[in-house]
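Missing here is one protein chain; the remaining ones are kept as they sit in the complex.
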Amino acid sequence: MSARPTAPAAPPERADGSRTRFAHRLWLAREFGIVVALGLLVLVTAVDNPAFLSPQSLRDLALGAAVLVVLAVGQTAVIISRNVDLSVGAVLGLAAFATGKLLSSAPGTPTAVVVLVGTGLGAVCGAVNGALVAAARVPALVITLGTLYAFRGVDHSWARGQQVNASDMPRSFLALGTRTVLGVPVLAVIALVVTLVVGFYLRSYRSGRELYAIGSEPVAARLSGIAVGRRVFTSFVLCGALAGLAGVLYAARFGTVDATAGTGIELQVVAAAVVGGVAIFGGSGSVHGAALGALLLTTIGSSLAVLRINPFWQQAVVGGLILAAIGLDRLLAVRAANRLRGRSSHGA
Amino acid sequence: MGREHATPLLEVRGVSKSFGAVAAVREVSFPLHGGEAHALVGENGAGKSTIVKVLAGVHEPDSGVLLLDGEELRLAGPAAARAAGIAVIYQEPTLFPDLSVAENIFMGRQPSRRFGRIDRRAMRSEATRLFSRLGVRLDPDRPARGLSIADQQLVEIAKALSLRARVLVMDEPTAALSGVEVERLFAVTRALCEEGAAVLFISHRFDEVFSLCQRLTVVRDGAWVSTDPVADLTVDQVVRRMVGRDVSTLFPKEDVEPGDVVLEVEGLTKRGVFADIAFSVRAGEIVALAGLVGAGRSEVARAVFGIDRYDAGVVRVAGERLPAGTPAAAVAAGLALVPEDRRRQGLVMEMSVERNATLTRLKPLARFGLLGGGRERRAAREWTKRLRVKYGRLADAVGTLSGGNQQKVVLAKWLATRPRALIVDEPTRGIDIGTKAEVHRLLSRLAADGVAVVMVSSELPEVLGMADRVLVLHEGRITAELGRADATEEAVMFAATGQRGVTA
Amino acid sequence: ACGGTTRGSEDDANPAGDRATGQADPDAPLAEGLDVAFLPKQVNNPYFTVADGGGKSATEEFKGRYKEVGPSEAGASSQVSYINTLSQQQTDVIATSANDPNAICGALNSARQAGAKVVTFDSDTKPECRDVFVNQATAEGIAANQVELIAAQIGGEGKIAILSATPNATNQNAWIELMRAELAKPEHSRIELVAVAYGNDEDQKSFQETQGLLRSYPDLKGIVSPTTVGVAAAARYLSGSEHKGKVALTGLGTPNQMREFVKDGTVEVFALWNPADLGYLAAYAGAALASGRITGAEGEKFTAGRLGEYTIGADGVIVLGPPTVFDQGNIDQFDF
């Protein structure tokens, strides 16, 4: 090497004002779009009907979103590792029915035990999914589409058309679905805690970051010595456990459970995550976004009911809004990418 | 130095590895001594990367052992290799596109605070420190997506350095780098050696091998040929051992009388990437685009070919204006682009060699709109033969070929279209010396045959040896146009670093 | 009474459809060993589980072989392959509740051509596709009953809303139309029906729709939900909200689901027929058909075990009887 021009100097320490950086991040944050959409939706609805902002109404909103939020959080953990769990609805149904059965046969069971049992059952289902996906190394969509049918079938054969009614369950348990803490429904608090804990885990722990790495580039993950199978398995167990928890919450909230609880909710859950900016092919997105997505979807449902949109139009509007949400998210992502390109990678 | 008889830090002893019927590595042995850089050379497909993957714990050897400090070392996986103090830079960068550069470097071993929480600040400053040591300016916070191959390679290097490993294995780390980065890398590597680390270095560039390494092992067809101190060897000797014969001239440039203008680019601009690029290439000419890594050469090539859209400018092939953003139109007009990233852009890894080789010519190969197996296979066999692609069966997935052979498949699939104008982006990246001569001869013959060739290359000798004219890019602008006579290393480098006016 | 849109007067319906063929022999003995199949809208639906249970006990009484088959989701056409299977199996009696009045017609007719007798219950098909229809109550009866119940609770004045099942549930829509007609009568002139919401017979949706109704109409006085899922969901929402006791709720619900809410005062009264009796009657009607006692013609009579004698009305319709009204006083006597 004879040509030896002056090497570029080491980069200067970055001295951006932290404020501009914060604003920049905020703009980049994929969650931002959803917050805007949510705000607009609430605003429009409230202008039409101020009662939409009444405490009872807001409580209802929070309550309504709780189950979907818990499911979406679990789903996010799976999706960011480039998998998907379509069986969550069936797991929810199974756990909800198990909860009802347990309480109607042993009404004295403490609520904490019920929660543990439901969550544990979900975790077992998740472990089945995880084991199949991780050990047999097959696409999760196929496996969980299969277990969606299978778990639901098990649920149905167990229930045989029975229904567990509110009167069969102890009041102390049902209170979980209606009680509030400082005006906030307990279910919503649980959903919030789940979101924060899982979000913190995925953001700040090695094993959490490894899920992102796996989803971003599975080959590289293997080469970096990440225990891909074990991590994926764990994410499915987590997703299953949260679906089980969601089943318990479902039972508490609705009081009536039969084998059909949660039928078809899986697409909603995936939609919530996607609307919340979780990349469907893994690697990016956050549980906070997914939780917001779930909140947005349930709010859409509620506001359409409040706005007394022709019921025939409701579903069409929901679909349109999903498209709008992912479109908006895309727009923000492109904007961010352009910014990156403009700055160039060399020298920040 | 009296290391001959000391226990090597790491020793490869009698290692064999085969994939199905292909014996990729057969009974290979060599020592890696602490404080020494050891070169591993061989033709494409000789089994170098396979050895690397054995050292990395990716492949379990079928037979043979690794000895670390004289003790047998069993690697259960990449994590085990890392734990044993072996850091590996793979031939193909394997980054996580969605994660930040810093996180890519530290994945799986991020610095942590109390309760296992990741310490992002420490991670970022550590990354910055590594980059400044390598003399590159990469923002540790940006995602890895969109990094050029060179930048990706630099991140890989930073990752390996950050491990502070006792054994550093580098599989063609310099293939995508230009002189400046290479020098930086070597400086860092020498410093590591001084600290007692052992380095295994793979490259097809002999100047690098000879400037960095103290010892050299040659492999051929998966078998060990020789291990000697570099001081006892000459390039010709090494090449002969590698190839088993003498290699004709590396740059067999034929002089051709240029014909009509075939490819014409005017005022091509893409905001933030390149601006006001103008050049024209005549039939029979080879025009090189030179520049430092990240100068925007590949971006220009992509825009010309229609992969990327541009903000302003015109591209003409044989006088016809090409619509922007449609590679299909470019192909129809007789333009071909051999991209720089063969894994992502050049090949469909899961598809067979045959399917890849014919992918650009599906329409011409069809009869009455239908494809029949025979014609495709014949076409594929013809072109893979011409380029000496080494493969087992045409039906094998192209991903199982060695890097150099993959590159040849990319070339084959484009040459088969018989283009009027050919853009090659780093055409010999990762190609062994024998084949390189082959590719150069090929490019030269193509030009002689009336094809207009644009060659993007980071390898200065290649640029100087092959080009009729050299265009030098600096930060997205053409800073110099040098005729064959004026194109010297100094002149190109000065223009590439933006130091105009300094006499070459 | 089905919500079909028709094109002009042109009606070239399936010519294979025919009812009441042959001659009835009222004295023929009830055949033993009949294959009786119950095909509900959806298996695992608690309502149909109870109804089919009634059919099962009836079948046991006349020593037939009972079975229940059906789809796991209530799609309009999902019953067709089950009907085909049953006709392939030479079933004697098919008792079904139709998800769609038209979609299963062709399959039912080919089953009848293969020798099966078809009884519909709960939800009818087009009359020409079955032999008899066992109606839980006349639509007029239900509509009048529901309006009466809600009018009494809101003191004959104020805004009310209806929470229905799916937007295209045949009987729901028939009842809603008749309730509108009922409300149009002068004695109900001060009651205003402000909205019809659809809970799709899903718990969660019904729950949300109830919330929505109360948000949109803060001065709502009452909700009528003539569907078991809907009324239970609405009751649950009311019982946990500030509207409990202020907004009246009635509808069609099962005592087991509603017991809780009647006891805690959310709901005063509601109504329902006994679904087990419905299935029981359907099974007996099927047996009578298969034994040749009846053909489905108007005016024929048959005895349905413990329920006593029934007469076939116009269009082959058999009416179970008036709905039972449940309240605090009598609810504990029922278990279904």
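Points worth noting:
For reference, chains read A, B and C in written order, and residue numbers begin at 1 within each chain.
Basically, a residue touches a chain if its C-beta (ideal position, glycine included) is under 8 Å from a C-beta of that chain, and two chains touch if they have at least 3 such contacts.
In this section, contacts and distances are computed from a predicted model.
Considering only "Pyruvate dehydrogenase E1 component subunit alpha", "Autoinducer 2 import system permease protein LsrD", "NADH-quinone oxidoreductase subunit H" or "Nitrogen regulatory protein P-II", the record for the omitted chain gives "Autoinducer 2 import system permease protein LsrD", by its UniProt protein name.
The undisplayed chain touches these shown chains across the complete complex, A, B, C. Only one of the listed residues, C:89, C:138 or C:324, touches the absent chain: C:89. Touch with the chain that is not drawn comes from one residue among C:52, C:100 or C:260, which is C:100. When the whole complex is considered, the residue among C:57, C:72, C:138 or C:324 that touches the unshown chain is C:72.
Considering the whole complex, the residue from B:67, B:261, B:318 or B:394 that touches the absent chain is B:394. For subunit C, the residues touching the absent chain in the complete assembly are 2-8, 10-15, 43-44, 67, 69-73, 75-77, 80-82, 84-85, 88-89, 100-106, 126, 166-169, 173.
The missing chain lies against subunit B, touching residues 62, 305, 307, 326-328, 330-332, 337, 339, 344-351, 355, 359-360, 362-363, 365-366, 369-373, 377, 381, 384-388, 393-395, 413, 415, 418, 438, 441-442, 445-446, 448-449.
Seen from subunit A, the chain kept out of the figure touches residues 132, 136-139, 141-143, 145-154, 156-157, 264, 267, 270-271, 274-275, 279-281, 310-320, 322-323, 326-327, 330.
As a working rule, only the chains that are shown with their structure count from here on.
Of all chains, the one whose mean C-alpha position sits at the greatest distance from that of subunit B is C. Averaged C-alpha coordinates put the centre of subunit B at 73 Å from the centre of subunit C. Among all residues of subunit B, none touch two or more other chains. Among the residues of subunit A, none is in touch with two or more other chains.
Looking at the complex, you find that subunit B touches subunit A at residues 56-58, 77-82, 90, 94-99, 103, 107-110, 112, 116-118, 128, 131-132, 135-139, 141-143, 146-148, 151, 179-180, 182-184, 207, 211, 271-273, 294, 460, 489-490, 492-494, 496-497, 499. Residue ranges on subunit A touching subunit B, taken from their complex, read 1-8, 10-11, 204-206, 209-210, 212-213, 215-217, 219-227, 279, 282-284, 337, 340-348. Across the complex, subunit C meets subunit A through its residues 43-46, 48-49, 72-73, 167, 195-198, 203-205, 207-209, 211-213, 215-216, 218, 232-233, 236, 240-242, 256-257, 259-261, 263.
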